[in-house]
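FYI, not all chains are in this one, though none of them got moved.
Chain naming follows the written order as A and B, and within any one chain the residues start at number 1.
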Amino acid sequence: MAADPKVINDKMAKRMYQPYLEAEWGFINHWYPALFTHELEEGDTKGIQICGVPIVLRRSKGKVYALKDQCIHRGVKLSAKPMCLTDDTITCWYHGFTFDLASGKLVSIVAAPDDEIIGTTGVQTFAVEEHSGMIFVFVCDEDWDEDVPPLAADLPLRYPENNERFPHPYWPDTPSVLDEHSVALGIHRKGYANWRLAAENGFDPGHLLIHKDNAIVHARDWALPLGVKPVTDQAIALIEDDNGPKGFLNRYYTDHYEPILENEKLGVKAQGTVPRYFRTSMYLPGVLMVENWPEDNVVQYEWYVPITDDTYEYWEVLVKHCKDEQERKDFEYRFENLYKPMCLHGFNDCDLFARDAMQNFYADGTGWNEEQLADMDASVVTWRKIASRHNRGLARKPKGVPGVLKDQSYRFAEASEGSFE
Amino acid sequence: MAADPKVINDKMAKRMYQPYLEAEWGFINHWYPALFTHELEEGDTKGIQICGVPIVLRRSKGKVYALKDQCIHRGVKLSAKPMCLTDDTITCWYHGFTFDLASGKLVSIVAAPDDEIIGTTGVQTFAVEEHSGMIFVFVCDEDWDEDVPPLAADLPLRYPENNERFPHPYWPDTPSVLDEHSVALGIHRKGYANWRLAAENGFDPGHLLIHKDNAIVHARDWALPLGVKPVTDQAIALIEDDNGPKGFLNRYYTDHYEPILENEKLGVKAQGTVPRYFRTSMYLPGVLMVENWPEDNVVQYEWYVPITDDTYEYWEVLVKHCKDEQERKDFEYRFENLYKPMCLHGFNDCDLFARDAMQNFYADGTGWNEEQLADMDASVVTWRKIASRHNRGLARKPKGVPGVLKDQSYRFAEASEGSFE
């Protein structure tokens, strides 16, 4: 590789990912994780926001429904004070506008059952799928009129079917959230940066430095290099199959990459003696897979879900095949006592810190022009181009929803009460 | 009635209340409540803000004076650190500029008694009236040069003089804050929404749903319908007399309205067995009267006083005739132990919640275009038109006062200290 910094930073390169630079509010018409299964029990109603779209989720008779979380009448969130009078409807708590869960149609108004507006209008609905303990929503524009693409098209590559294409001699097949016996355990939380800064941190081969002092690294004596250097133009494999996921894969632990073990000038050497083989790949709309991480037979998925243009939901999910209840319990025990505190928090908290630390530089548009990228950023540039080519639409700056106007007095009031989220 | 939703929502209707849509900062040149009498004792000085106008109130020798709360010299609030060196003046605590309470004229400067600027300039003053325990201020533009209209023109209709016009067979005459023996008791607090969202919630015949679980309703077993439906074109009476208040009255408990007691499709029925007869009417600049509420012989007034374009002061006032000291004490006792906790808080807190819940939808202008009104909103549309026709001026977006620039660092500092209001 050895990309000339002038090439990496030049304007021609930037032009190739211009759409990405306009994706402040995320990519619309894609599948995103919404909640964990355990966060939406029977009869629960919860509101979230993705790409600036407020969405209310409700589980009724086992099935999850997703509707736009904004009453058509006076615009309040249905989720602000959930009210469901029948199994197949959701009612706005304010004036009683009642919508069919499946179609979104306005089917009644509590105190005006004969109003002529009934049956003539409704709220947008969203496709939902639930797998391995996760609820996914297809977040689309109001005028989306195509078939909903398969969820698999917005998830990482699967194994064993890609074994020949991307061999992994150092670890067993990577589980998928779509596999029959998969269990997905994880956490999600809000980060205060644009979602793209989070996404770029996820697969960043140049940021290992921020993890060098992490307790898990030392506890396990992991032999992590200072960094990795692409040495052929095959180091990054593009994934652009017609009907499959779109992204790229870093061919770590092959001849295409060289680990950097020492910086003589600065007197720094890689430490640790136990190999920890892993591989990163990244897919639209913003999902990372770290294969064989943090341990054999486990995979870490991460999503960087846009909430607004300056907040994102950071999802960290570990997936494992559990063939029986005992294996599931063992996984849950290990998750609670090792993975969650030491990896998802201890290790990845550093990433959360790093992403938010970039926000000032990028928030006013300066960063995209002033950043000085280096060889290590080849995959960042690859991601920006792939994302520009294959996204199904740029989310528009929304109207009339939380987070558009940021300087409203009620936000200060919330902050002063310690309740701002 | 049975208004066609297309008619209610169409652009022609909106054009008829265009001025209302531009009244973000409220209607200027009207009377507003400023403080309760007990909040401004002899010698007290307090600052408030109405329609973006900072106002300092001072009581001197029993009389209340109101001046613009912004020193002409360097713009600080006189009320920030009140200083009054004589009975008839107020002095700016910073550089000693001293203004006559009655005329607002600059009459001296503490450390520069001979300065040539003295006598040549001053601050704006405002007319004040005090009745039944409430202080009202006529908030006007600096260039207002007409006579100050009577306070009664900005207050609800009075009884018995309107008995024939608007009969009320189910309850005694409604007291007025202007009556000789009236006592007004109440509370006021800040809401985080535009004042118009608050005003429209006040008289909204479609929002009874949010009160169905209120403790007072169940404790008294009140027979409140699910809602009311206008059935003739006389359901809403316009009030547009030449020299009187401007507004409208909902002719509840007449043949013009039909209560909705059941929604079969949703399986909901009105509950309660004890009739609670009441009637709502609404007047410029934004004052609601709920006659015979929450009990016989009592009336509830509400004001939605614009502070800025995204905050308002919510006033809830109960008025009753008390012919002697014992009756006043009984009223105060009942106010403290029943009305205040169960009605002004328990019942109306739901309204406060509902108004703030609309703010995101309307704050960026989206709501006024995207809302889908229904039959129940006939009175909302009536209000918007009346308010557009009869307001005495739109408050301009102010300059140099709190709340114009919302994203100032000191506001974050206040919020972080828990002191933002």
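Quick note on the criterion: a residue touches a chain if its C-beta (ideal position, glycine included) is under 8 Å from a C-beta of that chain, and two chains touch if they have at least 3 such contacts.
Computed from a prediction, not measured in an experiment: that's the story for all the values here.
This structure file shows 2 copies of a single chain, while the whole complex it describes contains 3 copies.
Here is the rule we go by: only the chains that are shown with their structure count from here on.
Centre-to-centre separation of subunit A and subunit B, using mean CA positions: 46 Å.
Within the complex formed with subunit B, the residues of subunit A that make contact are 70, 72-77, 80-81, 85-86, 89, 91, 93-96, 98, 107-113, 115-117, 120-121, 399-402, 404-410, 412-413, 415-418.
Considering their complex, residues 2, 4-5, 192-193, 204, 206-210, 225-229, 260, 263-268, 308, 310-311, 353-354, 356-367, 370-376, 403, 406-407, 411-412, 414-421 of subunit B touch subunit A.
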